[in-house]
Structures are given as structure tokens and as C-alpha cells.
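Of the protein chains in this complex, one is absent; all others appear in place.
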């Protein structure tokens, strides 16, 4: 019973939990941004979502693709493609007993890079801002995967 | 060695494992629903998938977008966007040692909300059924993230 509170007492695991929660919350925020753009741009994907705008053709014109909505959706999907590996590999990495300072460096760079990536995607900032922030998060995840495989390898 | 069986003996962790497995299986079911609609609607995305319908133009007409298939795919993507944060934040939450009854309340609401969301999306039910079931799952995940950050915060 006491077990479940022990892992969370480990400083590396606490750091992991903190940054993992932050980037997952950031990813969840993309749902709200999508909803905001869908409502302000009046651009929906499902007929039932436009019912409040009237019936027939008056509602059907809101079933459309909007460039701003698609941009947020691409950012959301990019989050999934990158934050899922960070969450998974980061969890295994945190359980491999890395140095606290090294672990914090990895987690902080990843979280910072993904927050920058979101601003670069949504504003949008000129390239290579988005490319570099994506690459920083990617490189950090590869570095953690290397540690996991060198510590845990059991094929 | 005995270690791996201890976490699973914790009641909160067992509850987490149960509901996490349920919602992940529910998400996996969306793949089968997509396949069902692709086959019955004869609407495929890849040329090699239509080879059994003949060659050339007779097969090419099945490379098309179907409204029912796209609806299931949107539901599947929405699952990914919401069940991934639940899995990740819920795992950290379960390791934070919450009360069993509070934890069960969170897990049950989330699982119920996502099952309702799937029915609301696929039938489809009139809004705000889908919106409210989405919001319930979202709120539960935020509530668990708050607990994780207040217990584990280590920046």
C-alpha cells in the first residue's frame, strides 16, 4: 500500500512527473484552441455541430475547412507524434536512475522546445523557428532512448 | 524480482490499470469500426487495398473519401487526443497515492464519458451530447493533473 507513494518521492521521478504533466496539459490546450478557431471562424466538421445555425443550406455552409483551424490541428497532431514518445521514453528513462541534473536538463529542454514549437506554429514564426524547436525536442528524446537502451537492453 | 507484482497489488493502481486498459481497448475498437465502414462503404485510402476489386479504373473508383469513414476517423483521433493525456496523467496520479474512492470516481467518470462520447459521435446524437461527454473527460484529466502537480512539483 505504501508502495505507490515511494516512486513519487524519488526526485528524478518527481521531475519527470512535473514536466510530463506540463507537456500533456499543453497538448490538451490544443483542443481548446481548435474549438476556439472552429467557433470564431465558423468552420465545423460535423453536421450536428452546425445545427444551432439553422437548418438546411444555411447550416451546411459552416461545414467547411478553414486554414487557421487546420493549422491548429496540424500542431495538435505534431504534439501527439512527439509528446507520446517523450512520455513513454521519458518514463523508462526516469526509471533508469539518471543523474538528477542530467534528467532535469533533458526534461526542461523538451518542455521549452515544445512550448516554443507551439508558438512558432500558431503565430506563425518564420522558419526555421518551428523546425529547430521540433528538432530540439526530438534530439532530447533520442538521447533519453539511448540511455534507456544502454541501461535496460534485454532483447 | 518480486517487485513487479507489488505495484499491481496496490488497489489504486489496480483500479488505474483496469480503467486504462478499458479505454485503450475502446480506442483500439475504433480501428475495427473504421475497417468495417471502409469495407461496407467501399472507400479506401490505398491503391493496394482495392486490388481485389479488379484492376485499373474499376478499382480506382473505390479510392474515395466517405463521410461515415471520416466520422469514425475523427472519433478515433479525438480518442488519441484525450485518452493519451488520461493514460499519462492518470498513471502519475495513481502513483501520487490518492484516496481509493477519489481515484475510482475520476477513472469511472473518464471511462463513462469516453464511451458516451463514442456513441454520441458514431450514432450521431445531437449536440451538446458529444461536447459535454468530451468536457467531462477533459475536466477529470485536468483534476488529476492538478493533484500530480501539487504533489510532485519539481521544476
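For reference, chains read A and B in written order, and residue numbers begin at 1 within each chain.
Convention: a residue touches a chain if its C-beta (ideal position, glycine included) is under 8 Å from a C-beta of that chain, and two chains touch if they have at least 3 such contacts.
These numbers come from a predicted model, not from an experiment.
Engineer: For the chain left off this view, which of A:34, A:118 or A:141 is in contact with it?
Structural biologist: Within the whole complex, the residue contacting the unshown chain is A:141.
Engineer: Suppose we count only contacts with the excluded chain; which residues of chain A make the list?
Structural biologist: Looking at chain A, the ones touching the missing chain are residues 6-7, 9-13, 71, 74, 77, 80-82, 84-85, 88-89, 91-92, 94-97, 121, 124-127, 130, 138, 141-142, 145, 148-149, 151-155.
Engineer: In the complete complex, the non-displayed chain touches which residues of chain B?
Structural biologist: 1, 3-5, 7-8, 11, 13-15, 17-18, 20-22, 24-25, 27-28, 30-31, 45-46, 48-49, 51-52, 76-77, 80, 83-84, 87, 91
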